[in-house]
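Take a look at this one; I'll ask things after.
A protein chain is absent from this complex, but the other protein chains hold their places.
By written order: A and B. Residues from 1 in each chain.
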Amino acid sequence: MSILAVGSRRVAESRLRNMWRWRNAIITFGIGNPVLYLIAVGLGVGSLVEESMPGGIDGIPYLAFIAPALIITAAMQAGQDEVVFPTLAGFIWTKTFYAMRATSLTGAQIAEGVLFAAFGRIVLTSVVYGLVLLLFGAVSISGALGVTALAILTGTCWAATMQAIAASVHDDGGFLSLAGRVIIMPMFLFSGTFYPLSALPLAVQWIGWISPLWHATELGRWLSYGAPTPLWQVCVSVAYLMVLGVGGVVLARRRFERRLTS
Amino acid sequence: MILQALTSTTAVAIAQRRAGLADAGIRSGRARMLLLRNTLALRTSNALAFLTGFVEPVLFLVAFGYGVGALIGDVSDGEQSVSYAAFIAPALLAASAMNGAIYDSTFNVYFKMHFQRVYQAMMSTSLGPLDVALGEIGWAMIRGASYAVGFLVVATLFGLTTTWWSLLLIPAAMLIAFAFAAIGMSLTSLMTSFQQLNWLQFWMLPLFLFSGTFYPITAYPDWLQVIVQATPLWQGIAMTRSLAFGVIDMALMGHVLYFMVIGALGLLATTRRLNALFLR
Partner (left out) sequence: MDVAFPPGRHGWLCPVIWARDLTKSYATKTSGDVLAVDSIDLEVGPGESFGILGANGAGKSTTMRMIGATLQRTSGELTILGHDPQHEGPLIRAHLGVVPQQDTLDTDLTVRENIYVYGRYFGLSRAELQPRVDDLLDFAQLQDKRDAKVDSLSGGMKRRLTIARSLVNEPSLLLLDEPTTGLDPQARHLLWDRLFRLRETGVTLVLTTHYMDEAEQLCERLVVMDAGRIVAEGSPAHLIRTHAGREVVEVRFGAQRSNEVVPHLAGIGQRTEVLPDRILLYTEAGEADLHEIVARGLTPTTALVRRASLEDVFLRLTGRTLVDE
């Protein structure tokens, strides 16, 4: 018994084939993006940080501090791209979902297939990123395994959430660029990615608390170099990510089904 | 008869008045009509993208200036020592002028060129390719200037502006937007698929990260510093930083000249390419 129904696998297959046509871009961006951020922020900004805090944050180099946040962000971004774009295209731009629905596929299978293909991209991105982190000496081998697995989990949960949101977008009206600027960018900047959340005034700290990126990053730091994290926080963060993931899948399946049958 | 020709307002009479000029074949002197068009278009569809452009540099300023800034303290770039927020603020202003101009002159222009066919319609009026190039680049400059004004207000509220020279950041942002829009539009006019636009976008990232935006380029080895200094965003950041810190010297003239030259080259290339695309 496989996890996915035959129908979902077919949808995933066609999505993966589509991604294959973009392989050069996916691979270059997948490697280029982490390398650029690691050099510029990890080493460039890091040298400034270590000048004023010779011990680094949590007693580790700045590069090691931001590494978990960077890999998780990349996984979330990859997952979001691979669900939001095909979902908007399938419902609005090219309407391929309606053509798929006219065959024996169900809406839920289409939703699953798209998410599963995105999962493939998330795995690829996370593994590549994990290797780059290892090469930069930003994580230990066991740490790399931990943060890579965590990035895959977080990326997939986030993709499910975004798929549920994208499934209810009816007028694309710049949703893509808006999602990037209003959701992703603030999340990237205010989730304790580049500094401990406590460095910010309380007025903006709440962004971190609701941000899956912050929860995942804290988990990542705990896994990667054993940052002091109370057990209850670990449990809350894991639960939060799981709720996003499971809730996203359930909602997305239902919304796909409803939109393709009404 | 002559009086009539001067006051007549028909399209033909308007065109005849310019017919003798050297650039009559490529310019009608009405680039501002594109600004009118884009302003009207803003109302119906593009307002959100325009507005969110204000927010991005502010977010970066808060997150890096205050978040990372708390870890860093003061930064010294050569002789001066300033807070980290004050150090990155002018750089973020230059980068937002660049980003706004690039977004307008690449994605928006590509869309107008290949899907909306707006330029085809324009070229079948008495507008010429130089009008279109000037109009779109002028629009990018207005965008750059409005982002600069918005950002300057925020930076002043945060107490990051210390000299009246800071007011010159507005024309500086326009100059940066001019050059990037001209180059961006000339590249876009050569493109044949959306994928190429994504590549362009990809190359913007190292420009943004490595041009001394977040740390002084003295962190690099000498040979790398020379290369970075030749890139346009570094030139822009060096210009905005020296204005923000009130360092007025000959280097400033060098930056201005740099942008004038690459902007003019981009404008020339764009005009030639539009001519080849739509009038040949």
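Here are a few things to note about the model shown:
Rule of thumb we're sticking to: contacts are C-beta pairs under 8 Å (C-beta built on N, C-alpha and C of every residue); 3 or more make two chains touch, one makes a residue touch a chain.
Not measured: the values here are computed from a predicted model.
Put simply, the hidden chain is in touch with B once you look at the whole complex.
Annotation: of B:V153, B:A251 or B:L279, B:L279 touches the absent chain (contact as defined above). Taking the whole complex into account, subunit B touches the unshown chain at residues 9-12, 14-16, 18-19, 24-25, 28, 30, 33, 36-37, 40-41, 44-46, 116-118, 120-128, 278-280.
Basically, only the chains that are shown with their structure count from here on.
Against subunit A, the residues of subunit B that register as touching in their complex are 45-46, 48-49, 52, 55-56, 59-60, 62-64, 66-68, 70-73, 75, 84, 195, 198-199, 202, 205-206, 209-210, 214-215, 219.
Subunit A meets subunit B in the complex at residues 22, 25, 28-29, 32-33, 36-37, 39-41, 43-45, 47-49, 51-53, 57, 62, 173-174, 177-178, 181-182, 185-186, 189-190, 194-195, 199-201, 204.
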